[in-house]
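Excluded from the complex is one protein chain; the other protein chains are retained at their positions.
And then chain A:
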């Protein structure tokens, strides 16, 4: 039982950290990108380029340190809730209690600084390299290609997918079906991580594909689609957190449905993924709020051009639906792939896996995702509708 607790604890820490690092890094990257005009101004005013880069990286370290330090007093609270949750699920915690030691501060600061630097490193390099007038005039950079670090990590994850799928799907193992299924599960996990790591080249085409299939000619939909595509070309952070949480939930539900003695209930899955959800949702909504300034200006142009009342609001809400729709579609594809692979590993039919899934729960999660993103954007639209378009365009 204690090994189960350790495994569960390890899983929770791994998934929560994975989600937090991914979301914080992409949010930091996006924030720096939105400030590129100010950074260009620094260069124009005579600050040397390498000093701009140093200042920005120092900023990131300070930000990460403050975030880590702020996390220290919150950590015992979160740990307490997690331990209560585990106890409620019947796990033997061997008298584990919440404690504090000095090195916890160092670890917290480290986990604050690392994602900030990861997300901001490339952007600060570009901020110092891009011709200042190009950035100052808000001219966009050419589409980014995967950098060296991302490519290496992607190759490692791909190796993980192949390495896990070969024994899981193709070999007869001593551990039998359970071991094969576990390998297939691990391969799927690597695959989802790989797809999320390559988000700009996976989520953006997915968004373009499904929105192109919607047979609407309305201007509100057209504005929303173009807005989502333009923003996704720069950052997929608005979709990534929701795609991450939904695909993980799907994977765990498929696994819980197949493994003997496991369950696919939301409560059980949430024991592992509850904090991932919290991190993803908060991160996703924060990022949606981050791109508000540009959206406000675009809305003002559309209003001045003669948009009837409600057009801008509807189009903004549709944007939320597109972000959520892309995440839901990614989650659905993840469930389809994991169902096929885990069914192959467990030597059962795909239909049996699909029949056993809690579709009502999955549907409810999809609906909550849709509602949350639409609501976040509806609030933004309400704020925008109170501004005077002409003043926005002259500010």
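Worth a mention:
Simple rule for what comes next: a contact is a pair of C-beta atoms (placed from the backbone, for glycine too) under 8 Å apart; a residue touches a chain by one contact, two chains touch by 3 or more; residues count from 1.
Here, contacts and distances are computed from a predicted model.
In the listed set "Na(+)-translocating NADH-quinone reductase subunit D", "ABC transporter ATP-binding protein", "ABC transmembrane type-1 domain-containing protein" or "Zinc protease", the entry agreeing with the UniProt name of the missing subunit chain is "ABC transporter ATP-binding protein". Contact with the undisplayed chain is limited, among A:149, A:304, A:351 or A:375, to A:304. Considering the full assembly, A:223 is the residue among A:223, A:276, A:335 or A:353 that touches the omitted chain. Mapped onto chain A, the interface with the missing chain covers residues 137-140, 219, 222-223, 226-227, 229-231, 294, 297-298, 300-309, 311, 388-390, 393-394.
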